[in-house]
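Complex shown without one protein chain; remaining protein chains in place.
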Amino acid sequence: MIERGHHDMGGLPAGKVRRTEHAYDDWELRVDAMMMLLIGVVGDSKRMTVDELRKNVEALAPADYDKMGYYDRWVISLTQTMIQRGVITSDDLARKLAQVQRRGLSPISRRQRTKGR
Amino acid sequence: MRKETGSYQPYSYFQLMEISLRELLVEKGVVTEDAIAGAMAAMRERGPERGAAMVARAWLDPAYKARMLADGSRAAEELGFEVPGLRLIVVENTSDTHNVIVCTLCSCYPRMLLGLPPEWYKSRPYRSRVVREPRKVLAEFGTKIPPKVQIRVHDSNADMRYMVLPLRPAGTERWSEERLAGLVTRDCLIGVALPQIPKKPKSRKS
Partner (left out) sequence: MTLEKLGTVPLYGVGARVRVRRAAPLGHIRTPFYIRGHAGVVERICGAFPNPEELAQQRDGLPAQPLYRVRFRQKDVWPGYRGGASDVIELEIFQHWIE
């Protein structure tokens, strides 16, 4: 029986809270911005609901969920949702990933760090 | 969990995905780079100072406080903070009650007012434990709540978002609004900390 999802963690034993602060990278903020645009909180590009984002985060394998950072989960989930919504196709994505990867050897790949809060 | 240094290898798998998704969405005319940059800039503008300004106003103006407790989003707008889509409930700490906020299912947070949540708020230990052993978790933050004070945990599990109105510390009777706002940190607004009067106040104009 599947009683609770891996994300549904309220009340489960866990370690001490590590009070770390994480300065968000630009790419993470871009994921955040895309989410805000795609759920239509800002702008007029609404293509999905926040519940679809959550559903696809919840669909991650538990080991991946725990290992991935917050925006790692979001970018995977947003991309899955755009495929499910027919905004992009898996084939579009495969070709684009290969294209970007080839470009990744260029100076664009210089590490970018930003000061978040 | 991710390394906490804030730095990443160039073009991690997830960065590749971000670039690819973004370029596809732009090519298909769904979003523009300008719109993304605009949303990023707007998010950078949001921050806990906005909540702190609301708290300081509420401490000084009982009528504003009443409006804030009745409708947090409207009270934010009253101070000029735009909060599209946010349904904010402000919960008030008193001498008998302490409030603390969590989202156990994901990491809901009043981001349209306070900006993005801290890493620990999204972590498994906080999300798992604060509902079941709030006093212990608060103590780990250095916040000791006396046993006779009631703790109210708020799980933001659906459509509302929550912010704590902390108790105004004693000894701040003649403080200006700006100076009061300086006492209110992000953690106070989540409810894991209490406003502290600095031992050695910095000289500031009030």
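Letters A and B name the chains as they come in the text, with residue numbers starting at 1 for each one.
One rule holds for everything that comes next: a contact is a pair of C-beta atoms (placed from the backbone, for glycine too) under 8 Å apart; a residue touches a chain by one contact, two chains touch by 3 or more.
Small disclaimer: the values here were computed from a predicted structure and weren't measured.
Q: Decide which residue listed in A:32, A:52 or A:92 touches the omitted chain of the complex.
A: Of these options, the touching residue for the absent chain is A:52.
Q: So which of B:26, B:42, B:60 or B:149 would be touching the chain we can't see?
A: Spelled out, the listed residue whose C-beta touches the missing chain is B:149.
Q: For the chain that got dropped from the picture, name the residues of chain B it touches.
A: 87, 89, 104-105, 131-136, 147-160
Q: Footprint of the hidden chain on chain A, which residues?
A: Interface residues of chain A facing the absent chain: 1-5, 8, 10-11, 49-52, 54-55, 58, 84-85.
Note that in this section only the chains that are shown with their structure count from here on.
Q: Report the inter-chain centroid distance for chain A and chain B in whole angstrom, where each centroid is the mean of the CA atoms.
A: 21
Q: Which stretch or stretches of chain A touch chain B in the complex?
A: My answer: residues 7-27, 29-34, 36-38, 41-43, 45, 47, 54, 57, 66-72, 75-76, 78-79, 82, 87-88, 92-93, 96-97, 99-101, 104, 109-111, 113, 116-117.
Q: What residues of chain B sit close enough to touch chain A in their complex?
A: 1-2, 4, 6-11, 14-25, 28, 30-31, 35-40, 42-44, 47, 84-85, 104-107, 112, 115-116, 118-120, 122-129, 131-132, 137, 140-141, 155
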